[in-house]
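Have a look at this one before I ask anything.
The complex appears here without one of its protein chains, the remainder shown in place.
Our next item is subunit A:
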Amino acid sequence: MKELDLLKKDWQKNAASFQQISENEIYKMIHRKSSSIVKWILIISILEISFWTFSNLFINTDEVLRKMNHPEIVATLEFLTYFNYVVVLIFVYIFYKNYKTISTTIATKSLMSAILKTRKTVQYYVWYNLGMIVITAILSFFIAFVYNPDMEFLREKLALNGKAMFVTIGILFLVILGFFGLFWCFYRVIYGTLLRRLYANYKELKKIDF
């Protein structure tokens, strides 16, 4: 292509025509803070992991359950709590391992894939927590309904009225759906703005190298 060769000639001729930055300025630059997307992803990820881990610590249903006097339920929930700790540790480990592979000295495609992987780990952690919340909500509803003596009155009423039962379950379902929708939107906004360009470029590279 003739025009491209022309451009190349011009490009190489102008290679040294930039205003030079002094050593002093470079010294100043290397002590400034980076504003790269990796840094933002790290900050947001740590916030997310801490938020979900702490929120688990504060959701405390033990008191209510003890009152019901069903040791098998208490034992199940205790197991779930420990299971949760193990899951958190595994997630943090995978996150750390993925984060360590992010380096500007590797090939562009690998770098992008490392960033997306790190990001995905956190995303899975959030979905895991949302899933746990839904399971806990359904379980609590069920336990409260079946075992709680205070619910006896309601139970009898609902058993007589199939329509009311249907509406109750429907509302519960809608609440869960709304909850998920809210989080989905939230993530679309945060990571949409942060990763849109990265995704586009990654797709482009994958398209070249099918």
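Criterion: a contact is a pair of C-beta atoms (placed from the backbone, for glycine too) under 8 Å apart; a residue touches a chain by one contact, two chains touch by 3 or more; residues count from 1.
We take it that contacts and distances are computed from a predicted model.
Its UniProt record calls the unshown chain "Sigma-70 family RNA polymerase sigma factor", which is the correct pick from "Sigma-70 family RNA polymerase sigma factor", "Sugar ABC transporter permease", "(2Fe-2S)-binding protein" or "Metapyrocatechase". Residue A:Leu4 is the one among A:Leu4, A:Val86 or A:Leu160 that touches the chain not shown. Remark: the residues of subunit A touching the chain excluded from display are 1, 3-4, 6-8, 10-23, 26-27, 29-30, 32-38, 40, 103-112, 115, 194, 197-198, 200-201, 204-205, 208-210.
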